[in-house]
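All protein chains but one are shown in place.
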Amino acid sequence: MMTLFILFWPLVIALVIFILRPANAKKIAFVASVLEFLIALLIVVQFDKSGSNSLAFNIPWIPSLGISFSIAIDGISLLLVLLTTGLVPFIILSSFESPAPKPANYYALIMVMQMALVGVFTALDGFLFYIFWEMALIPIYFICLIWGGENRAFITLKFFIYTLAGSLFMLVALLYLYYQTPGSHSFQIDAIYAAGRGLSAAHQGILYWGLFLAFAIKMPVFPFHTWQPDTYTVAPVEGTMLLSGIMLKMGFYGVIRWLLPVVPVGASSWAMTAIILSVIGIIYASVIAINQKDFKRLIAYASIAHVGLISAGLLTMTRIGYQGALIQMISHGILAFALFYICEIIFQRTNSRTIASLGGLRNNAPILTTVFMIVILGTIALPFTSGFVGEFLLLNSLFSYNIFLGVAGGTTIIFGAVYMLYAFQYMMLGKSSPQSSTIADLTSHEKMVLYPIVILIFVIGIHPDPLLQISEAAVSDILKVFSTQSANLK
Amino acid sequence: MISFILYKAILVVVIFGITLFVAAYSTYAERKVAAFLQDRIGPDRAGPFGILQPLADGLKFIMKEEIIPNVSNQGLFVLGPSIAMLTALMAGVVIPWGGSLTIGGESYTLQIIDLNVGILYIFAVVSIGVYGIMIGGWASNNKFSLLGAIRASAQMISYEIAMGLSIIALVMLTGTLSLREISQMQAGGLNGDWTFWNVVYQPVGFIIFLICAFAECNRTPFDLPECETELVGGYHTEYSSMKLGFYLFAEYINMFVSSAVIATLYFGGYNFPFMNDLGLDQNLITIIGTIVLFLKIGFFIFFFMWIRWTIPRFRYDQLMNLGWKVLIPVAVLNIFISGLIAVL
Amino acid sequence: MLTNRSKLVVKKDMTFWERIYLPAILSGISITIKHLFRKSATVRYPEKKREISAIWRGQHVLKRDENGAERCTACGLCAVACPAEAITMVAAERKKGEEALYREEKYAASYEINMLRCIFCGLCEEACPKEAIFLTDRIVSTDYGRGQFIYDKSKLVEPVDKRIDVSKRQTSAVLEFKKLKYFSHNK
Amino acid sequence: MIPIQYYLWLSAVLFSIGVLGVLYRRNAIIILMCIELMLNAVNLVMVAFSNFLNDPSGQVFVFFIMAVAAAEVAVGLAILIMTYRNTKTTDINILNRLKW
Amino acid sequence: MTLNLFYFLSFVAVFSALMVVFSKNPVYSALYLIVTLFAIAGHYILMKAEFLFVVHIIVYAGAIMVLFLYVIMLLNLNKDSEPHKSSILKFAAAICAGLLLIVLVGSLKGTEILVRAETNTAATIGDVKSLGKVLFTDFLLPFEIASVLLLAAMVGVVMLGKSEKEH
Partner (left out) sequence: MNALLVVCGLGFVSLVAEIANLKKRLHVAIIIGLIVAVGLVVADWNSEFSYYNNMLVFDQFSLTFTALIIAVAIFWFCISSPYFVGQPHQTDRSALVVFTMVGGIMMVSFHNMAMLFLGIEILSISLYVLAGSNKDSFISNEAAFKYFIMGSFATGFLLMGIALVYGATGSFDIGKITNHIAANASAMPDFFYVGLFLMLVGMTFKISAVPFHFWAPDVYSGSPTVITAFMSTVVKIAAVVAFYKIFAQCFEPVQTSIVNAVQVIVVLTVLVANITAVYQNNVKRMLAYSSIAHVGYILLAFVSNGDNSEGTLFYYLLSYSTASLAAFGILSVLEGSGGSTSLEVFHGLFHRNPVASICMAIALLSLAGIPPFAGFFAKYMILGMALDAGYLNLTILAIITSLIGVYYYFRPIVVMFIGNPTTDRAPLSMAQKFVVGFLALVTLVAGIFPDALINLLG
């Protein structure tokens, strides 16, 4: 029941906000999301780490087509649900200062978005997963479309079609799997797993690409990333936060839950290609990021680079890779949120995001500078920050997979340090430019958002074990599959 | 077989001749009736009482200069009156002109073909008769002709519907489409098989049919296609000599055939009262019947003329209103009531 | 109200019986059929001529006197009197030796009446001081061309050997009339 | 007795000519006539088959085709006249915009 | 005899059908179409479909074609104002129709294999009585429904044809 509540509570709130259009929509949304987060925490507390959980809910939905409404929370889901429910209150809170026009619609859409995201992370039915996957797209599309920046019509549509295209291939792949299930077909994840694993290596390979395309576009992995920088730039900051903080993770979650266990043989045979793509993405995005003049774009490319590393680590299909990816997903979510928020703060005060036109912000905003520094350190994976744990694990797995790829992937840290510190140096230090003279330091409200984030960065960096434990059992389950499958094949 | 062909050939020729003869003398009758109704004498110079007048007219038509307008469509200009004449003559094929004569043990029916769809055949022929007018009017390349042609086509089509509907009621009564059978159903004498003429059962149908027949023949008061006060001569404005003669002739033949059809459908055809009670020879009865039929036809031809000199011409909108808003509804009502009575 | 048969137009709605028109048509055809049995009004013309009135005004004649001389003196009064302006004439002086031909010293060298214009009103006859022009009971005959209807003297002057009697038109009333003082020149 | 395939061939030819006319001409009213030609070819096939199969339903079907053809023509010509009334021109070029 | 008649009628039908398509003047087209219709009517007689023959003439020749001529005359469409169609299109049209013809005729090649349903009693099916029977028993519903069709057409034509000025 808790799962159901976590899934539908945001929707209820969204409907209430949308229909009643209360004046203080943001407060209602905030309180509701905090409540949601508390429930999620409650689940964490009660969570049975051994794997068998009572958080499943399963009723038939469209019995004639073997589709059921089947949701459950296991370790992996829980991490992501936690991330989602945790970030949304922050996102809402961060928007308090600069309210969007028509706030009711805005917050309703955010709540619907949250519902869809939770749905994606909890669905255990292929069709349901797809529905939520697509449903997540609609609110974020409208958020970007209505409240976005310049040239938004074209860019958001590109984003929409791009991601939809990928997901439609996923749909075909799922359908194909569905028809491979025995008897009156079923979309249940177990049935899909069985169907996928029963296929020959070649078929698995094809399916692998069908599914991977959707996830790769969402993450995004090179060369499917072209929508991402534009969209991140044009979207309103809350939209960007949602996109980079949570929505990206849908792709990883898909890989973890709906790709690798489904077609393990295909995955292992194509893993090299996919990892190479990811690594190329890392280097490519980093190089571009160095040349970026717009700070928001820089963060966007940085995000591609980080994501590349996560995906490369995941695709090694090792325990360390999995765990690293999970930790890094959480960490990246927090860090990306923080980065974009700081970017927005600077933008609102100086009306500029161009690195070159800023400088010397440190003089007028010391606290901001400090927080920014900590966040950047987290991003470039300094030890004792959250970024370090994830990247370390990921690089570890990558090195063990292939030493050259490991080296190439490792450049992400070097490059990251280059462009981040470079940007930091220009914007915060250096000579004060006329535009940056208008800067003021963090308000109490902004502090309320950023301080917990800073604390989180350190907490996860120093003591990530509880998080790893949550997902431990679920990850082992999946890894078991890999070993048996590869054993079978050999 | 030979005798059959011979008999049919003779019959065709005879009926053809009679038709032309009647039509020719209809022109004479038209003028005479007009004269009498207007307290005049009418033509009386050619022959005694002017009975050679049709010959004189024919001669005149033939002798006149044949003018085909330069801008006209020459082929169609000639085709128009030909079609008019042809279709007019074709209608007489299915009309039963009398009973059957028995000569030398062989029975000869006084009818060219007894089609089982006789009424429809007449209908078909009448309906294609309008092409003569349309083609001629159009080919003349004259606006009056064209107007006449357009009027004719609209008028013919409009009134055909009411005509058809009025006949449907009759066919519901008779149960056959063959004209001979319809005639025979109206036969009878005193000895138990007494039947009235159809007009008794279908008075409304008869009136509608009659009015439509007037319209189909372009007779006054429905002579809008050729009304001289508006359209000079309507569709035959440009015509002269025998081609004009063909048009006029066709009109009189149509009148004759219409009268014959009316007589056959509603007035017993070649039957006459008490025909079976007189105890006469069958051949004699047949001959008398034929004469009676022609008397009936003569009466209706006279009636056509009578009406012509009584009722003024309709206006075009009145014509259409009458056709669509009066005759068709009444005809439908007539069908309905006939059906009701038949069922009861 | 020129005639006693005119009716006032009454625009009232027609009754049902009037609207179906059939009774009216029936009465119409009954009227026409009655005419069928009436005596025809036609006169078979060339064989049988219609009675004409005594003072019928037909084709003109230019009278000669008892000696056969033309009476007309080309005074032009007839032309003046003519409302239709149908009469034209050219006067000429009588030469020696023409006394037997023309009664007066002046005579009409040409005298034309356009019969297409003439309305046979008889004013020329009344105007004539010499009793030279009279209208007769003859009928102007048909012809083929318009030119033929301009009658000149060859058609108008009465032949010497075939005098035209106009006495019928000289009824007592006319004669009395002509005795009026106004017409004293006739004496 | 005429073999049935003769009739079918004839109808095929007539039908094709009708199709040709529809595609070949641009004059709307001639196109309409060519459609009538097509329908007549169909009628011929129907009657031929009906005769051949000794089954009157084919001929009955022809009645319906005729009724429909009459209705269609009436509607079509009404549309033509309406267009004419709207454009106030006798020129058939108004239908130029019909692209096919 | 019948076969010759068939050939004659067919020739007339096909020839005038071609003339319908290729006549420059709409009036000629209409007149040729009438000729075609009569030829087809002749075929009906050959096939002993008398009733259909008469109805065909009444409906097509008597009503439909008169309407055509009426409209051609009313709109004065006799001028050859037909827009020029590119010869490529015309060629394409001819190709299309030709292909259709080939397909149709080709498919009819195997017609000989059809066996006649019964012995030749076809003479009776074309007469009024048997047709009427079928029409009012088997096909009663379509017959009734056809009235809806005609009503709809009538309403539509009146609606389109009526001049709005009266309102």
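Each chain gets a letter, A, B, C, D and E, in the order it is written, and its residues are counted from 1.
Quick note on the criterion: a contact is a pair of C-beta atoms (placed from the backbone, for glycine too) under 8 Å apart; a residue touches a chain by one contact, two chains touch by 3 or more.
These numbers come from a predicted model, not from an experiment.
A.B. asks: Which residue from A:34, A:72 or A:135 sits in contact with the chain not drawn here?
C.D. replies: From the options A:34, A:72 or A:135, the contact with the absent chain belongs to A:135.
A.B. asks: What residue numbers in subunit E mark contact with the hidden partner chain?
C.D. replies: 103-104, 106-111, 113-114, 117, 137-142, 145-146, 148-149, 151-153, 155-160, 162, 164, 167
A.B. asks: In the complete complex, which positions of subunit A touch the hidden chain?
C.D. replies: 61-65, 130-131, 134-135, 137-138, 142, 145-146, 152-153, 156-157, 160-161, 164-165, 168-169, 171-172, 175-176, 178-179
A.B. asks: On subunit D, what residues meet the omitted chain?
C.D. replies: Interface residues of subunit D facing the absent chain: 8, 15, 18-19, 22, 28, 31-32, 35, 38-39, 41-42, 45-46, 48-49, 52-53, 55, 57-58, 60-61, 64-65, 68, 71-72, 75-76, 78-80, 82-83, 86-87, 95, 97-100.
Heads up, the rule we're going with is that only the chains that are shown with their structure count from here on.
A.B. asks: Can you name the chains that touch subunit A as well as subunit B?
C.D. replies: Shared contacts of subunit A and subunit B: no chain.
A.B. asks: What chains, if any, are shared contacts of subunit B and subunit E?
C.D. replies: none
A.B. asks: If you tally the C-beta contacts for B-C and for D-E, which one comes out higher?
C.D. replies: Contact tally favours D-E.
A.B. asks: How many angstrom between the C-alpha centroids of subunit D and subunit A?
C.D. replies: 65
A.B. asks: Take the average of all CA coordinates in subunit A, do the same for subunit E, and state the distance between these two points in whole angstrom.
C.D. replies: Here the centre of subunit E sits 70 Å away from the centre of subunit A.
A.B. asks: Subunit B touches which residues of subunit C in the complex?
C.D. replies: Those in contact with subunit B are residues 22, 25, 28-29, 31-33, 35-36, 38-42, 44.
A.B. asks: Help me check something: in the complex, which residues belonging to subunit E touch subunit B?
C.D. replies: So the residues of subunit E touching subunit B come out as 27, 31, 34, 50-51, 54-55, 57-58, 61-63, 66-67, 69-70, 73-74, 78, 127-128.
A.B. asks: In their complex, what parts of subunit B are in touch with subunit C?
C.D. replies: 33, 35-41, 44, 207, 306-307, 309-311
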